[in-house]
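Note that one protein chain of the assembly has been removed; the remaining protein chains are unaltered in position.
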Amino acid sequence: DRGTDGDLKIIFWQAASTMNPYLSGGTKEVYASSMVIEPLARYDETGELVPMLAAEIPTVENGGVAEDLKSMTWKLKDGLKWSDGTPVTAKDAVFTWKYCTAPDGGCAQGAYYEGVSNVEAVDDSTIKISFTEPKPYPYSAFVGAQSPLIQEKQFADCMGIKAPECTEANFHPVGTGPFVVKEFKPNDVVTFTANENYRDPAKPAFASVTLKGGGDAASAARSVLETGEFDYAWNMQVEPEVLQQMMQSGKGHLVTAFGTQVERIDLNHFAVDPAQGDKRSTKAAGPHPFLTDPAVAKALSLAIDREILVEAGYGEAGKPTCDIVPAPDAYASHANDDWCLKQDIDGANKLLDDDGWKMGGDGVREKDGVKLSVLFQTSTNSVRQGSQALIKDWWNQIGVQTELRNISANVFFGGDPSSPDTFQKFMADVQMYTNNFDGTDPEKYLAGWMCNKIPTPENGWQGENEPRYCNPKYDELVKTLSKTANLEERAKIAKQLNDMLTTEFAQLPLIHRGQLSAVNNTLEGVKMNAWDSELWNVADWSRKK
Amino acid sequence: MTNTVEDTMTTIATAEPVLQVEGLTTSFRVGGTWRKVVRDMSFSVAPRETVAIVGESGSGKSVTSLSIMRLLPKYSSRIEGSVRLGGRDLLALSDEEMRKVRGNDISMIFQEPMTSLNPIFPIGKQISEAILCHRDVSKAEAKREVLQLLDKVRIPNAMNRFDEFPHQFSGGMRQRVMIAMALASRPKLLIADEPTTALDVTIQGQILDLIKELQDEEGMAVLFITHDMGVVAEVSDRTIVMFRGDAVETGTTDDIFHRGNHPYTRALLSAVPRLGSMNGRENPASFPIIDIASGALTRAEEEGPDPAPHDQPVLSVQNLVTRFDIRSGLFSRRTGAVHAVENVSFSVKPGETLSLVGESGCGKSTTGRSITRLVEPTSGTIEVDGYNVRQLDPATLRKMRRTIQMVFQDPFASLDPRMTAGRAVMEPFIEHKLGSTARARDKAADLFERVGLSAEMMDRYPHEFSGGQRQRIAIARSLMLDPKVIIADEAVSALDVSIKAQVCNLLLDLQKDFNLAYLFISHDMAVVERVSHRVAVMYLGEIVEIGPRQAVFENPQHPYTKKLMSAVPVPDPARRSLRRDLMTDEILSPVRPAGYVPPQRQYREVSEGHLVQVE
Amino acid sequence: MTDAAITAIAPRRRSMIGAMWQQFAKHPGGVAGLVVFVFIVAAVYLGPLIHTVDANKINIRDKNQGPTFAHPFGTDNLGHDMLAQVMAGGQISLAVGMVAMLIALFLGTLVGVTAGYYRRLDGPLMRLTDLFLALPLLPLLLVIIMLFRDTLRSAFGPSTGIFILIVTVIGVTSWMHTARIVRGDVLAVKSQEFIMAAKSSGMRQYRVVLKHILPNVLSSIMVSATLGIASAIITESSLSFLGLGFPSDFPTWGRLLFDGANFLQITPSRVLWPGLAISLTVLSVNYMGDAIRDALDPRSLKH
Partner (left out) sequence: MFTYTLRRLLFAIPTLLFISFIIFALLDLAPSDPLGDLPLTIPPEVREQIRSAMGLDQPFFIRYLLWLQQFFINEPLNVLQDMTGIAIGDPHRLRVLSWATRSPVVDLIVQRMPQTLWVVGLSYLFGVLLAIPIGVVSAYKQYSIFDQIGTFVSMIGYSVPTFFTGVLLIVIFSAKLNWFPSVYDTNLVVHDWSSFVAQVRQMFLPVLVLTLYNTSQISRFVRASMLDNLHMDYVRTARAKGVKEKTVLLVHVLRNSLIPVVTVIALGVPTIFSGAIITEQIFRVNGLGQLLIVAIQGADLPLVQTLTFIFAFLIVLFNLIADVLYGILDPRIRYD
């Protein structure tokens, strides 16, 4: 029954800085707020859409989505109440849309409302969303933890430029979720109590939640697995043997779920010779002297033992992959698995020999005065540095000299145009990081490898095509995809695109990464979900009796 | 008091001795070996008795007294023998018991007052501490007592000076603070190590009287270490003569003075300068030197040099004024000033010695320091060897300082504790690039020998020397640069008479050879009489009388000069019971309120060059 | 006669350095410190000649081993040989620690002495010190590395370039404590009479500073030096795990310790050795510092 199981203690080693996901967009904030505010529909642990505030998922079949794919209609469940007791109406949804699209608001989830031309309240419980052009996959606005409904009453004065000033509202949003914020200490600890007005009177089982932040992943893991002080710890980026060792205390276990995250190595298709100065890594520098050579790229891939990378750094939370779109299953290609999943140093050496790359006296291969010497950058993170060391060792064995560099994550991933170290500028030969796409549809993600998405000085180095891959055929195919509505057809095209990227070596996919969390053995009901907030079903969690 | 010498002797003979030292031997560890610096000393001191220890500088007098107090560094020194205080063996006491003895039963006046006072505590606090840690009195009471004591040791304006710090005091005043501190607890035994070297004769007399008074009232016994045979004659009942670590002779003062038979004793006494011995002579004269081993005269008295009369002065000072502001209150407003030097003018020619004498604290050292701009003068002009000192930029100032060297009053404080004596002496030479290091070393070694030290001592650190030895190091240092002018601030006060004679002769020889000019600051009137061509008498920051030595000494005009002359102790034990009754004087202070305008002074010419201030 | 005793110890005439060395040698702690320090340096630089395993050689099958014959210090989670890593790390850490400490000490002493001695420069220099104290280290490092890394990398090669950068960065950001401490001491020392005496003999100011002031403030400098080495080694490690230090394939003691901290219970030798190495280095430097201090203080008790 509601509130019978005492306090639920969750530890996030990166603390939440606000409870308003529209203003932050960080995963930790989205997760924290998902306990309080909810969208119309969400993804379950299998990636299926399930209704939340909505009565059902609108489809073309049930008439919820218009035939021309240019609008859709959501129906709210009956009797929904905000935690302050007022009813939830369609106007709140309209307001949410306006809130996030208001100019100068800096809404972090703006992408979810992209292509939405209008949201209107047909009646108190009916929401109609219109699109500027047909949307074969319309589930974006108000779907998933990133675009929940907020209360108009509370945020009415917080539109646009005023959004950041509404500290009280941003820290204590009124929601429909199982919990309400009792106290919010930014970047430290959030305490919640059960929502009196939650739609299911038997839930949540816990009377309160403490969400503690700070520290590092290992100590967070320790507090669940070894000391048992906490019930749930998120994002356990710790060497697997350390976790194993901690688990020997018998206080907790690990749970994983795989979404679309892929750890990959980008191969730069433009030259990055320091002598080029400012032209480095742009079209003006010309093509990369050897990474554009498929034989070299393939050899680099062959030399890598993905199994070992998983074993050394990821354990349960990783699987070797050769696809850039590894999931959902319908979209996963597996076309390269036969040659790519297994390490083959000899094969790689042979490939290079055949391609004319001669082993030099210093153990570095050379052709036409070009040495196989790469600068390998990634963000600072002990697991990544471990992988770097392993990969360097393997590449050494095929005569590729590797210089390692690691860059503080907020520089590497922050887009400061003045810094030479961002992953968009990519002033290195190869770089490693993880990327994924939200939800289950890869269309926007795959569009990121189009020629016009290459980061350049002209577009302020903004663009998703970090490897600087450019193939007009690929661009064509992406356009086709955006016009295709049939799901099977879409999956086929997506696989084709994936295969182009992997066989033409825009990057080397390495590991399909799962989310890994630690759970106290006394906690029940945790269903790990990689498609939505990990805390998506926190209402169902309970203490083992 | 009417006690005669004989009376005192009988009372002493019957009393149980306060201190009994038997076979005291003290060694220092130097370079891994133990070196004995005091050997087999035995003596005793009875209540009310004063025992003087005299002897060569560096002969172990201070070490003896420190051994009695057990104040030598534990790890590098060793004390053997027995020291009994009223029957208790001090060397066997625990540290805590010894602590209770110190300052309570025995107190001590240290030789070098600057380094012996804690620089960061007001002197009042330091004195009252001596009272508070042995007696159960309130702070206010202690303060009252301290003020009385300060008055007694003739510190002017004691109330205001209670909260001042040692560096704001003149050398003599610091010494008087030390005396007050030692007397504060009314000890059974007072060990006084050169307690009056830095005092002018008038104050010295008053202090001696004070000690005698306490002896009479409280039965205090005194162990008195001094170089001044006049003082010895005046205060001590018995005398011990030390020479190179041994007590070579012990006896009643009268016996020692008239019937001493150790050659050193005789050498000591015959070398004692006597005031008036220069009467009738115009120029300085060197001391006769007597060989210690044989007692034979090795160097007869020689006439000192004439200053070249026509030369321009190398040093001339015009209307020099130096004041130290006194600030007080929240806004540290200037509420007054110490008028340390007020409108002083004089000049010194090459080859001439001008002696500066005067009451302790009257501004002599400050005058010396102002001349080299170690203290920034308030106004006036100073010319040294053609340089207008007050206008010099740093580089020229440095060059100027080569021509004028100082011997500081407090030799220990003026030596870098982390630099060996040899390096300290060589340093100016090397600094001014006058020659190679080897040359510097040779020259320094030579100077060491000439001031009566051995060249081997060059590798020792300042704390490993005796007071007199350090003073000689300072003299050697000042000679290193062959300057034209030397300001010698109490340069020979800590030396025993034989060495004093030797050093004075050295100074005179150098003057003769190099036409050196000296500004000789001293309290020792007998030495002043010997070495100077002209004498200036200072009083409360002003020169009250200046003129040729003969004129000033034989025909003193100013009342203060007269008082000074009459107060000089005479080395004759027969005058022991003399009391001067100087205590009744009012003590004048150079502290003036803000806005004070000093009066315009008039001078009267008594004879050629002999000027006296008109009151 | 005492003269005999005095002449017996007469041949004490020797050079300053010689004298200092003699004093130093009398100090068992200092000598022990020196021996340990020399041992560490030798082990770190000569050790790889005996234990010839490449520090970056990965043998993933041998990961997380305890001490064995082939790997006396065990291995880490990637199968690096820890002994080789500790030795390779020592080369960097020692160099970084010493050089950065010397830079910081030099700057700190220079600023401190200048500010303490020349009253006119005191205000500006101390405000500069305040500024440096207030600067947030991390952004400063980011900026410095952004500005200079590539220039230095192309001029000196990747590892030397980074070395210069790191050593300078640590040195330049850690002199302030020394400066303030030295200044305080100088203020106290310069008011003593022997300084006045030195000036009165016409010594140049800088010589007064070098010959009289510096030796008398040495003990604080010595302590700063000892503490400086430790903090330089540790700062270097925090730089590397912020991604601002050496590339990850250059092991350093601090980094080994940091990476090993989580493996404390699995392979304790991973933290034991680097930790011990840092502590021993610091301890030995501390004892040497003590001995130098004692050697320069004629009054301190010597056994």
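Residue numbering begins at 1 within each chain, and the chains themselves are lettered A, B and C in the order written.
Throughout what follows, contacts are C-beta pairs under 8 Å (C-beta built on N, C-alpha and C of every residue); 3 or more make two chains touch, one makes a residue touch a chain.
As the structure is a computational prediction, the values presented were derived from the model and not from experiment.
> Which of the displayed chains are touched by the chain that has been omitted?
The omitted chain makes contact with A, B, C across the full complex.
> Give the residue, chosen from A:59, A:118, A:132 or A:249, that touches the chain omitted from the document.
Only one listed residue reaches the unshown chain, and that is A:249.
> Check each of B:64, B:116, B:170 or B:215 against the chain that is not shown and name the one that touches it.
B:116
> From the list C:56, C:200 or C:220, pick the residue that touches the absent chain.
In the complete complex, the chain left out is touched by residue C:220.
> Quickly run down the residues of chain B that touch the omitted chain.
Residues of chain B in touch with the missing chain: 66, 69, 71, 73, 95-96, 99-104, 107-108, 110, 112, 115-121, 129-130, 133-134, 165, 167, 178, 181, 185, 327, 330-332, 412, 463.
> Applying the definition given at the start, please give the residues of chain C touching the unseen chain.
For chain C, the residues touching the absent chain are 29, 123, 126-127, 129-131, 133-136, 138-140, 142-143, 146, 176-177, 180-181, 183-185, 187-188, 191-192, 216, 219-220, 222-223, 226-227, 230-231, 233-234, 237-238, 254, 257-258, 261-262, 264-265, 271, 275, 278-279, 281-283, 286-287, 290, 293, 297, 299-301, 303.
> Under the stated touch rule, tell me which residues of chain A contact the chain that is not displayed.
11, 14-15, 17-18, 20, 23-27, 104-111, 161, 163-165, 167, 170-171, 183, 185-189, 191, 210, 212-216, 219, 222-223, 226-227, 229-230, 249, 408-416, 418-422, 435-438, 444, 459, 462-464
Simple rule for what comes next: only the chains that are shown with their structure count from here on.
> What kind of graph do the touching chains make: line, ring, star, complete, other?
Topology of touching chains reads as a line.
> Approximately how many whole Å separate the CA-defined centres of chain A and chain C?
45
> In whole angstrom, what separates the CA-based centres of chain A and chain B?
88
> Touching at least two other chains at once: which residues of chain A meet that condition?
Residues of chain A never touch two or more of the other chains.
> If a residue has to touch 2 or more other chains to count, which residues of chain B qualify?
none
> In their complex, what parts of chain B are in touch with chain C?
So the residues of chain B touching chain C come out as 30-31, 33, 35-37, 73-76, 114, 167, 244-245, 369, 372, 374, 394, 398-402, 405-406, 408, 410, 413-420, 427-428, 431-432, 454, 456-459, 461, 463-464, 474, 477-478, 480-481.
> Help me check something: in the complex, which residues belonging to chain C touch chain A?
56-58, 60, 63-64, 77-78, 80, 142, 146, 150, 153-154, 158, 241-244, 247-249, 259, 262-263, 265-266
> Looking at the complex, which residues from chain C come into contact with chain B?
Where chain C meets chain B, its residues are 1-3, 5-10, 12-13, 19, 191-194, 196-205, 207, 211-212, 215-216, 296-299, 301-303.
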